[in-house]
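First the structure, which I've put down as structure tokens, then a few questions once you've had a look.
Note that this is a trimmed complex: some chains were dropped, and none of the rest were shifted.
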Amino acid sequence: MKNKPSLLLDFQRCRKYSVNICEPLAIEDYSLQAEVFTSPTKWHIAHTSWFFETFLIKPNVKNYKSPNEQYSVLFNSYYNAVGPQFPRNRRGLITRPTVTEVLEYRAHVDEHMLELLSNELTAEQEYLIRLGIAHEQQHQELFFTDLKYSLSFNPLFPTYQELPQKLQQQLFSKHTAQPLTWTSFDGGITEIGAANESFNFDNEGPRHKQWLEPFSLANRLVTNGEYMEFIADGGYRRPELWLSDGWALIQKEQWQKPLYWNDVDNVLHHYTLHGNQPINPDAPVCHLSGYEADAFASWCGARLPTEAEWENAAQSESVITEKSPVLTPKPLQENNSATITQLYQECWQWTSSSYSPYPGYQAAQGAVGEYNGKFMANQLVLRGSSCVTSENHARASYRNFFYPPDRWQFTGVRLAKSQ
Amino acid sequence: MKNKPSLLLDFQRCRKYSVNICEPLAIEDYSLQAEVFTSPTKWHIAHTSWFFETFLIKPNVKNYKSPNEQYSVLFNSYYNAVGPQFPRNRRGLITRPTVTEVLEYRAHVDEHMLELLSNELTAEQEYLIRLGIAHEQQHQELFFTDLKYSLSFNPLFPTYQELPQKLQQQLFSKHTAQPLTWTSFDGGITEIGAANESFNFDNEGPRHKQWLEPFSLANRLVTNGEYMEFIADGGYRRPELWLSDGWALIQKEQWQKPLYWNDVDNVLHHYTLHGNQPINPDAPVCHLSGYEADAFASWCGARLPTEAEWENAAQSESVITEKSPVLTPKPLQENNSATITQLYQECWQWTSSSYSPYPGYQAAQGAVGEYNGKFMANQLVLRGSSCVTSENHARASYRNFFYPPDRWQFTGVRLAKSQ
């Protein structure tokens, strides 16, 4: 039980942060849902509580009584094993329970969780609590991306939070792009995947061997300025650069630039949670679909990395301790001195790898087994983390996944090359 | 200017009422928009102010400054001559301006309107103010119907306003259905349409002659109990009762009962703004589409009235004063003693008449000409008024209009027969 003090602290810190980030909102903002793939703030706040209530409290706290039995339907996302779910495309219509009532529900859940946390926990309970925390941190990221998306339809360009002008300038000048260079890696056998030494999602494991051909990775992310060149060179009008499904999509949607880019008095801006901002050409280009990322890479004679290439590079500093009788795979050797930067906390980086189970993958038993495994179809893996991702999700083995057309996440491009 | 004191009073009363009916709402409820054909409360509150601002204040008040120039786009419903409009299906996304800001906008408009009302007004200005009041009263009705519709998706069955139990019983027992009888009317020439003696919408005129064949009208509206018999007799499974487009619609939508009917523990209830209520078989059946109204009429060997038949009956008590050299049309003679009840304040009554211009109809000049005329396609006329209609809209010449599939208004059936 050595982990327990930290577990309690982590739980409390996480729960508090979810509420803190809502503070700048007007009550009206809590119900916003612009598309089926986004959820209202209020729903995130309630669903993350539902998760603890469903998987920890109800099975473990005798005589627990939910404030409202309907919440189990309203705030169930997609767990068929738990029961029916309120239709996802109508989450914006749940004006009742009100924000106040949802916060009361949240406090009610916290109270019972604290009670639970004061007891001795089984390993499984502890894992589920860690999972609940990591789950809530994922929803904290979605809070920002969903809110940004839903606010963006308002022609008033509302700000989630005003930035003092000085801070704005700092933010703008933070990015000065280095020249793009390539770090090359030897081919051979490597290992990827989480080794279960600390908490990770089931989809990150098992750790397993993988053969890689020699490859190179770009030292930094693609910038806005580079992406503008792609546009200026007719990138959105040249079918030979695009995957067939991507070309069909941009025709249908008439896409001609990244999401959130817009003209204000003939100056290119992007809409942010701090309002419309001029675009810094040196900052990483963001809010691209997987198709746009792939087309950009084709345009400059490169490609997207596979997830194994990315992970190999990301773990190249770390020590690999696992023994293996035949081979001792370690991160493949870097062959030059360039440093790979911007791995984390900038943009998720599209890979060319489809999201599928690692060899030997087993979904968790019971309803939490629906967390990851059933989504292993039609999606691509993204690696790294974004400016709104929880810091402790920034690890080499983390597998994020979205559909190739998606671009409301903070998604960008790191280039790769075969040698 | 004899009308001005009453005009000021009417204006103030109307503006106050719009705010009063919002009082029971949670802030969250103001943004609800379940479908493109409904609007959020906040939008109604803002749009009715936009109407006065656009058609009265801006043309007449020098140096008027709107709180936000974007409001002219956000709160324009469909007036192309005024300018572009925020997409109708996204009105629920306008969380900013907040409710507080919209009420400030409203106060700002009221202030300038009072200034305007303190001056001498031209006849056109006075007409436009009367139009603005009538317009706002229409939106007060939409406030109720849209709110009911949008709340109805919430499985908590939220109440707009709780009813004390005693009142609930009174409401339930208010309706005791009389036996259905028929009042017959002679055929001949009649006149329908508004004669412009008091305020009316442009679509109500001009008053004009119309030949009617002998017909009969039912003394009261069709009841819930009678509609249950239609259902029990397989009404929704018998194509021979339905218009072809209606049959296709109920197949596609799988409709088998009126909107808002639902089972609670095997007892048939209907969802109301006071929550789920048991259905009174003697009360008028409500929330039917035009197709359902027509199919029910076919089922009982009757038909829907034409709007001319309905209006003739409705005006049969009044004195017709207009002279005509050839004929002196008057309401056609009733031939029996039955009284026609429930004309107003129960349910709108579907007619078989499509919504089209009366002979000699001219839309008003300028942007307000878009108020009615451009909608004269694909819709049916409904007559009477409903429980949530402004009382002063209850007149014989009033023409309401909706698409045959619509059923979120309080819409019911009065039967007619040819003789």
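Letters A and B mark the chains as written, and numbering starts fresh at 1 in each.
FYI, a contact is a pair of C-beta atoms (placed from the backbone, for glycine too) under 8 Å apart; a residue touches a chain by one contact, two chains touch by 3 or more.
Everything numeric in this text was worked out from a predicted model, so none of it was measured.
Asker: With 2 chains shown in place, count up the copies in the whole assembly for me.
Answerer: Identical chains making up the full complex: 4 copies.
In this section, only the chains that are shown with their structure count from here on.
Asker: What is the distance, in whole Å, between the centres of subunit A and subunit B, each centre taken as the mean of its C-alpha atoms?
Answerer: Computed from C-alpha means, the inter-chain centre distance equals 48 Å.
Asker: List the residues on subunit A that touch subunit B in their complex, please.
Answerer: The contact residues of subunit A facing subunit B are 26-32, 34, 42, 68, 70, 73-74, 86, 90, 92-99, 150-151, 153-156, 158.
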